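Just one protein chain is left out here, and the rest sit where they should.
Naming follows writing order (A, B and C), and every chain is counted from residue 1.
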Amino acid sequence: MPAQHSIKRRIQFSETDLAGVVHFSNYFRMMEEVEHAFFRSLGLSVVMSHEALEIGWPRVSASCEYFGPLRFEDEVELVMRVTKVGEKSFNYEVDFLWEGRRVALGKMTSVCCEMLDKGMRSIRIPDGVRRKLDGEAQGDA
Amino acid sequence: MPAQHSIKRRIQFSETDLAGVVHFSNYFRMMEEVEHAFFRSLGLSVVMSHEALEIGWPRVSASCEYFGPLRFEDEVELVMRVTKVGEKSFNYEVDFLWEGRRVALGKMTSVCCEMLDKGMRSIRIPDGVRRKLDGEAQGDA
Amino acid sequence: MPAQHSIKRRIQFSETDLAGVVHFSNYFRMMEEVEHAFFRSLGLSVVMSHEALEIGWPRVSASCEYFGPLRFEDEVELVMRVTKVGEKSFNYEVDFLWEGRRVALGKMTSVCCEMLDKGMRSIRIPDGVRRKLDGEAQGDA
Partner (left out) sequence: MPAQHSIKRRIQFSETDLAGVVHFSNYFRMMEEVEHAFFRSLGLSVVMSHEALEIGWPRVSASCEYFGPLRFEDEVELVMRVTKVGEKSFNYEVDFLWEGRRVALGKMTSVCCEMLDKGMRSIRIPDGVRRKLDGEAQGDA
């Protein structure tokens, strides 16, 4: 069963633009917001040490489809689903729900990296982290 | 010949995050920045009146692939190419070039809309605008 | 008794900069966040109609003093206090509390305006709004 996590949050004034709706770039920040809440729900952080490694999760690709606007003070529900856990990377999707309707769909691919003094290099996702991303830590299965 | 436009701009401190690189969401703002510079180069604006219509260009989809980081004070070149001009929408791509190397590739689809008091509706791209997006206004062709 | 309101919120990754702390400009967005939550707690919105007027609250001045940093995933408490309700404007302060310590102090002055098609003009704060900002709607006083 794939891991899933959701949060509700309110649209802030500073997230809107002159068209009166949320600026399209801010959907990517919301995707990250639910992703990081998901990591915390697993007892993890995207900025973490693991067996003496400093681990980070840079993005390989990010996309969003927009079906309708979000406006100031709207309460939006962000539903994140892990769709694939690969050797070194993982994929997830985020449904943006407003009043029960999907107003946007985001997709992200992030790669597990060891952070070095100069740059970083991709590494195999540590087993303990992989199991959590796979959803094995959720429910009693 | 498809329309093309490029700008150079410097990475600002506020665009970086704790990983020491440009936050992935800010690439979408840079895509918009070169898009709007392109519109201005055609004598247009994304916020414009055309024959008594208020026209806007909401996004249908946006995506970005990341090949390498951008850092504070880097000078990045943004090269935008119109890839398709449809009945009501148009597509473009943006190469993010740093020291001659492509560090990211963005893609966008925007739809031409009449802005109404409540919401908006998609319309056929006005001919004068279409010709400019098609690149007919550029070069001697 | 002056009106007061507080919220707790977590620092997001996109709010940090390459120094590893929250970018100083984002404190102003947090000030606005608790201000707008305060308005909602009074049954108001900063974007509202009142007796056929469209009312807005542009800023006259904003300032912030910084005593210590905020970092990714910190939980910060924002405590807003109305410090003055004038004829046409009001002032408030925001304490930024982290682990019980004040890490920043923000101050804001906003003016009540009627929003017109072209621009806006300052107006007397409507009585019903003034009473709420004055805190008369809070407690049993």
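Quick note on the criterion: contacts are C-beta pairs under 8 Å (C-beta built on N, C-alpha and C of every residue); 3 or more make two chains touch, one makes a residue touch a chain.
Model, not experiment: these values are computed from the prediction.
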>> Considering the complete complex, identify which of C:29, C:102 or C:130 is in touch with the unshown chain.
In response: C:29
> Given the contact definition stated above, which residue among B:36, B:50 or B:102 touches the chain not shown here?
Replying inline: B:36
> Any idea which of C:11, C:34 or C:47 touches the chain not displayed?
Replying inline: C:47
> Where does subunit A touch the missing chain, residue by residue?
Replying inline: 13-14, 16-18, 20-21, 23, 25, 71-72
> If you put the missing chain back, which residues of subunit C would it touch?
Replying inline: 18-19, 21, 24-26, 28-29, 32, 47, 56, 58-66, 69, 115, 119
> Can you list where subunit B touches the absent chain?
Replying inline: 12-14, 29, 32-33, 36, 40, 45-47, 72-73
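Everything below uses one rule, namely that only the chains that are shown with their structure count from here on.
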>> I need the rotation angle between the copies subunit A and subunit B from a CA superposition, between 0 and 180°, in steps of 5.
In response: 180
>> Could you work out how far the Cα centre of subunit A sits from that of subunit C, in whole Å?
In response: 29
> Do you know which subunit C residues sit against two or more other chains?
Replying inline: 13-14, 72
